[in-house]
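Only a single protein chain was left out; the remaining protein chains are all shown in position.
The first chain written gets the first letter, and so on, giving A and B; residue counts start at 1 in each chain.
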Amino acid sequence: MSAAAAFIVWLGAALLVLSEGRRALALGMALITVGFAVLALAGVGALAASAILVGGGFAAGRRFRSGPDAWGVMPSGSTARVVLAAAVGLPALWISTSVMTGPGAPLRFAALSVLGLMTARVLTPSEPPAVLTALAALALSVAAAAGVAGTSPGPAVYVLAAIAAVGISLIPVRELDGA
Amino acid sequence: MEPELAVGLPAVGSVCAAFLRARPRAALLAAGVFGLLGVAAVILTSPGATSDQLGLGLSLSPESRALLIASGAAMALTVVLAPLAVERATLLTWGLAGLAGMAAIAAAGSLELVILVVLVLAVLQAAAGSSRSLATRLRGPVLAAALLSLAAVCARAEGPQYLQRFAAVALVAGLSAALGTLPYMHDFDPDERTSTSPIPWIAFIGPVLALAVLARARELIPSEGGVLGAMMIGLGLLNMVWGCVASWRTENGAAAWHYSFIADWGLVLCGLGLAIADGQSAAILLLYGIVLSRLPLYLWSRQSLREKRPNDRPINLLAAAMLAGAAPFAGFAARVLLLRGATQLYWPLALAIGLALLLWLPPSLRLGRSLGLPRGRQAWGVGIALAINVVIGLYPQPFLALAGL
Partner (left out) sequence: MPSLALLAPVALPLVAGGLTAALGLAGLKPGRAIVGAGAWVALLVLLLLWLPIRSTVELTLGPLGFGANLDLRLDGVAFAFGLVILVPSAILLTLQPRTWQEGTLAALGVAAAVLAVEGSGVLLTALAGGTAATLAVIHLDIEDIRAPRPPWGALLAAWLALSWAGGILQVVGGTAVYGAVPVSALTVPVFALLAGAALMASGLFPWRGWPAQLWSRPSLRAAGMAVATLYPLGFYLLVRAYEMGDGQYPQPVIGILLACLGVLVSLGVAVRAQAAVTRREYLGEVIPGLGGFALMAIAIGTPVGLVAGLVVLATIGVLAACLPLLPDRAGPPTLLTIAAAAGVPPGLAFGALVVALAATFEAGDFMGLIGVAGAAVWILFMVAAARAIGLPAGRGHPAIETFPRVAMALAAVLLIAGAALPVVVTTFAIPAQTDVMPRFAGLGGGLTSVSTIQTDLPALALFTPLLLLGLIAYGITGVFGTQRAARREPVAAAGEQKPAAPRSAPPRPPVFTIPGLDAPKHWLDAVRRAAVPEQYRSIVNPRALEKAAAGGRPLLWLATLVALAYAVNR
């Protein structure tokens, strides 16, 4: 279950990297949200999972309602992004399963994947909707990464991450970028 | 309850100022009251005492508290004595938002909370709009968030010892990316508004952020203190030299100021990297100088830089002396402490630092001239900033005691 959740998280992150349209961005955000919620439920508890669902869901919903109404998955010139998705995913998998030991490998993989992919998304030239979505996902991954420790970090971090994701997604897109 | 108030009150003030922007006087009044109450909450907070009202375990360390107070004072100085052309309500909006963020960073009980606050602040700043693209403005803080998060993962995960070292690397790199020092300098547009430029990161939020990150680092990777220190000293030396030379030789005056902040941060990083009392004290004094003197002077120089009106009056020369760290200013006391601390650790390091210190003078003379001829409120502001710096330089004991040193 955890492994599947981690894979879904990676898939969502990869979709965020490969997409430009609001539908794909929203789907990617939703996948990340669901995956992290499952992992949080297993590691921390229901409150943390609920917070992630609410925050990530809100961010996904906001993204679905703003921006060009298209999927925009793998537009032209996406080869580098495909390579990036794999290039981040594979080392993340290796690090989380072979280098880092102990239980919680799926969580580590999910967190590292999202951290790497979302950072790459922001650092490369991107449109504001994609950047903001990536930031919301990054906020969720920060909270999820807190669960890597043996002891549970408590639900507070997840709640705050959810609030951050909501706040980020509320930023109006049209006022940004050179205004 | 005080840490929560220290975060909440300035945040409310900032929101009030934003909502009341159509009525500047009301905005100024409301924001001013909340801001003062917020600073009072910081002052009344017992350093080190944990407050669990929100289940977050918030607590302010003595150093962070001291710098928050200094930041509050600096903000008050710049708002009250702002040039006439500057809208004070806007300045207060941004300043209080930054102060709230800083209080949250300082009070955060874990590195994750710090990272989340950094992300939120970055987005808020980016939301203001600027000539630079959104992605460009977010690069530094986002990389910082990612690296700090990576550091947390590496530090907490079980595995080989070198994971701890990677955590140390990621922490230092993340801090550098957040501040905008080398090798992760933020893109700087000299014509951009200060509130949306990299300056708030390096000069306002940065000091508290650095202390918070390092405090968390000591908890996360207690065995890698030496590695952490060595990297910070290395980056510190690099930033000192680059910052000074670039500040001296760059063509643009505003860019020269930006580089001067980087140079000062080089000293701070060296001090923090020394990890002994003298180094910490030096770093705190330098941070006081950045927040209480260099930042206000930069804000007051903006108009003169735009109008290209350098000047060589006594006040410009005094400002140059202060920026160069000459006696009797705070920078001199900090340098004495830094040299002594470096000597305790490894005397060739003190020699390297000492030689690098000589580079401060040429850019400082340039920056002092760029203040132009301050008049009216600006002149009072520059005078007050200089006076504060002299007091700290001649008698740093109480200011260090406030920071718990």
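We take it that a contact is a pair of C-beta atoms (placed from the backbone, for glycine too) under 8 Å apart; a residue touches a chain by one contact, two chains touch by 3 or more.
Every value quoted in this text rests on a predicted model; they were computed, and no experiment measured them.
A.B. asks: Among the options B:Trp94, B:Trp242, B:Phe261 or B:Tyr298, which residue touches the chain absent from this view?
C.D. replies: Considering the complete complex, B:Trp242 is the one touching the chain left out.
A.B. asks: Touching the left-out chain: which of B:Ala26, B:Ala73 or B:Ala326?
C.D. replies: Spelled out, the listed residue whose C-beta touches the missing chain is B:Ala326.
A.B. asks: Give the residue, chosen from B:Leu175, B:Leu339, B:Leu371 or B:Ile388, that touches the chain omitted from the document.
C.D. replies: With B:Leu175, B:Leu339, B:Leu371 or B:Ile388 as choices, the missing chain is touched by B:Leu339.
A.B. asks: Among B:Met1, B:Ala49, B:Val80 or B:Leu358, which one touches the chain that has been omitted from the display?
C.D. replies: Answering carefully, the residue with contact to the hidden chain is B:Leu358.
A.B. asks: Which residues does chain B use to touch the chain missing from this display?
C.D. replies: 136, 139-140, 143, 147, 162, 165-166, 168-170, 172-173, 177, 182-188, 227, 230-231, 242, 246, 249-250, 278, 281, 285, 312-314, 317-318, 321, 324, 326-328, 332-337, 339-340, 343-344, 347, 350, 354, 357-358, 361-362, 365, 394-400
Here, only the chains that are shown with their structure count from here on.
A.B. asks: I'd like the Å distance between the centres of chain A and chain B, where a centre is the mean of that chain's Cα atoms.
C.D. replies: It comes to 30 Å between the two C-alpha centres.
A.B. asks: Going by the contact rule set out above, which residues of chain B touch chain A in the complex?
C.D. replies: 54-56, 110, 112-113, 115-116, 119-120, 123, 126-127, 129-135, 138-139, 142-143, 145-146, 149-150, 152-154, 156-160, 163
A.B. asks: What residues on chain A touch chain B, complex-wise?
C.D. replies: Residue list for chain A touching chain B: 99-102, 108, 111-112, 115-116, 118-119, 122-126, 128, 131-132, 135, 138-139, 141-143, 145-146, 148-150, 153-154, 156-157, 160-161, 164, 167-168, 171-172, 175-179.
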